[in-house]
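So that we are looking at the same thing, I have put the structure below in structure tokens.
For this view, one protein chain was removed and the others were kept in their places.
Presenting subunit A:
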Amino acid sequence: MVETKAGQSKGIARRKLLGGVAGAALGSGAVTGFPTIWAQNIRNVVLRQFGTGVSNQNAIAEKCKEDLGITLQMTALDSDAVTQRAVTQPNSYDIADIEYWICKKVFPAGVLQPMDTSKIRLFDKIVPIFTTGKLTPTSTIAQGTAPNTVGFVDGPGSTRFAAAPTQWFTMIPTIYNADTLGIRPDLVGRPIRNWKDIMDPAFRGKTSILNIPSIGIMDAAMICESGGVIRYGDKGNMTRAEIDKTIDFLIQAKRAGQFRAFWKTFDESVNLMASGEVVIQSMWSPAVTAVRSRGIPCVYQPLEEGYRAWGGGLALAKHLRGLQLDAAYEYINWYLSGWVGAYLNRQGYYSAVLETARQHMTADEWGYWMEGKPAQGEIKNPQGQVMERAGAVRDGGSFEQRMGAVACWNAVMDEDRYMVQKWNQFIAS
């Protein structure tokens, strides 16, 4: 499958080159291609993209070079460094790959420019979570920095987020996912159903949460609400009183010895789980996969209260213009055209335009990753390693089941500074 696909895209690339309509016909044939005047010299353009490691992948840069001729220079940094660089060195990048909550901080600083949706061919096909905020017309918008709330600005030069969709889109979604708690099914010894289960005295000294304030506070909020400790007005934008109560609850739990450790990096979370230091903890999806690939049972446990979701996107630097800006649009259109989507879906993330991604995946892959169906054969990751064997079912089920059960998004609060002070108090206590 992989080989035929590569063959296909090469064929397309050749056609495209001959036809001189760079990238327009890529992947899905259904798009309304229009030739750009820059089509010929776009091949020499270099775009500097930086962001968190998850979507900044060399394979994507290589494929982009092959299909469009555009050279992508990728720099991967952690999310704090990304925020910092986005704001303080706006000329050091052309494309920022940032999370939505980071966008809420960075966009108002005036270092990014919104995209004209009329230049994005598959704009209408983008998963509506990012446009209207609603996965289906009946779903409710989750709390926190939901992508649609920072998805649009008023006009081309504006830095003010618009309440409803406009023609000016801040970020093209790259990857997103629904996070929950990871457990060691062999060691917890009972079914885990709720976020509050992490506070079960039976797990004293065997739990962990992540020590990244803006994400950790959301996990903490899910736990508090689940345990009936607090009922929040909006978890994603807590009042000072709510922050105080949440942190006090965490401090009590810490003093009682509930936590084994707090983790900050991906590998720490993998090691804590794999070594049996913890049996239930905040986790990211690829970390669960990493534990499992060592032959250690680990489940990304769906919980009744729902998921904490996160998402990232590509934003254009303010200084982009002319040829470079057109190249950036070409790149974005290519990004949505299917190959990248399939590549990301195969890693267990979700991508922005599902329709085109599906065309680049096998029926079995699509069934396993997106529809929650049992795998028919071996499920491989993009590097060709076997991730799951026949019969395996994705934890949490289908795309709709998982993304439809999002309770909150990673967030930046108005009381951000206060929250961080309190969080430091929790860690120091």
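Following the convention adopted for this analysis, contacts are C-beta pairs under 8 Å (C-beta built on N, C-alpha and C of every residue); 3 or more make two chains touch, one makes a residue touch a chain; residues count from 1.
Note that contacts and distances are computed from a predicted model.
Missing chain, UniProt name from the options "NADH dehydrogenase subunit M", "Aspartate carbamoyltransferase", "Cytochrome bc1 complex cytochrome b subunit" or "ABC transporter permease": "ABC transporter permease".
The omitted chain makes contact with just one of the residues A:Lys134, A:Lys245 or A:Arg260: A:Arg260.
When the omitted chain is restored, the residue from A:Gly144, A:Pro213 or A:Pro302 that touches it is A:Pro213.
Which of A:Ala109, A:Ile141, A:Leu323 or A:Ala392 touches the hidden chain is settled by the complete complex: it is A:Ala109.
Contact between subunit A and the absent chain runs through residues 80, 83-84, 87-88, 105-106, 109, 205, 208, 211, 213, 254, 259-264, 271, 275-277, 412, 416-417, 420-421, 424-425, 427-429.
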